[in-house]
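This is the structure I want to talk about, given as structure tokens.
Left out: one protein chain. Kept in place: all the others.
Up next, subunit A:
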């Protein structure tokens, strides 16, 4: 008996050691040379640009790949794989000439690689969840939804160096879109060679960007090295980048303090106060708007414009943005200030905001609105929102504001993100705290949401005048006129109709060592661009 007991103990210990042995992978950390240590909060699912949907993948793809264009520090598209381009007079045909660039395996980057990559993302069997970003291309939507063939799609390699793209409508933002992950080129031979395994390991893909993926310890870290085959390698100053996967922000900050990390993007709000006054603190304004949506399909009282207006004016968004959410600036309209208007100028510069907190006016409007509806009091409603810390604080504040400023009672309902989406889709809400982030650098990415019948127009806002303006703007080859139409439409939505109540424009807060220079941040698409970054150690 004794022997057997000891035997089982020994087996347990040996088993333990064996298991531990396969867990330990050696990895040298700490910076050597011109290497940046960056925190990342998760693992990219894989690096197949045709199916990527998440920030982590977008960021990494932006470092190891390159599309026809690359966004510079002002979010303006710069020529990248494309050396030049021409636009037809009707602004619907783009012809790109490719430069002499190479993949990391030495093969030239060809126009066919673009055609293949884009069509692969659109192919229904790829089931890409970002395929709709290619919809500005002629027949792209039809092919994606099985109503047209691959040959009908408006992208064609005329020869190895010439790519012709036909669009559905004149789109001033199209050039910028070609920097986006789904628009990256893909090599047919490599994709087919690895099949399902494609882009799941560093050696199962090829690169054409400033860096290459050198190693990838799943769930632990991945490292980039400068790409010696990159066409613009003289510009790239970093020798490499170590991405360390640290899920907990507080742990990442501990590592930052002990010099294990040089750059910690997206710190959570509880650390903002501690770093706010230090040079390491770098907020980046995103192209994301947080707003209240009213369910006008279901709630008769919310169909009254004066009542919506009262709610829109009755919330002090200054306090909300700066003291409660602590992650942005108060919003005075729908389109965030970082987005383009389509004629080379920022949209917000052409159309300042409309919403201003005004308690007295709001009270008056509410009283009038209720009278029109024949009500003596606003019925108690449910205010739906996410269950994140930030969302909960915002919901609480809005509830208080509505109660004290307007005498409106709402019950808060905080649910997980997925449930909030489901309820919004099903129209199962009264007022919901929503947000939307830009897909591309143009005000249209926000404005077409509120077209009658748009799937994301959850509150059911509808105004024929608005629809007309947006539809005209979408087809308008005169980009100055197009901008005016969009400005007018937004004014109708926000000022005349109070279709939504804008709350704040979000920003993300980063910790970045002051000796890092040239690290570029974007308000949409990939968060960062490391191509121009330098580090003075």
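Please note the rule applied: a residue touches a chain if its C-beta (ideal position, glycine included) is under 8 Å from a C-beta of that chain, and two chains touch if they have at least 3 such contacts; residues count from 1.
The rule is short, and it goes like this: contacts and distances are computed from a predicted model.
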- Query: Per UniProt, what's the omitted chain called: "CRISPR-associated endonuclease Cas1", "Nickel-dependent hydrogenase large subunit", "histidine kinase" or "ABC transporter permease"?
  - Reply: "ABC transporter permease"
- Note on the structure: Touch with the missing chain holds, among A:149, A:193 or A:218, for A:218
- Out of A:54, A:168, A:361 or A:488, the sole contact with the unshown chain comes from A:54
- Query: With respect to the chain omitted from the figure, which of A:73, A:257 or A:517 is a touching residue?
  - Reply: A:257
- Listed in rising order, the subunit A residues that touch the chain left out are 1-2, 4-5, 8, 13, 16, 19-20, 22-29, 42-43, 45-46, 48, 51-54, 124-125, 127, 129-132, 144-146, 196, 200, 217-221, 244-248, 250-252, 254-255, 257-258, 260, 415-419, 421-423, 439, 455-456
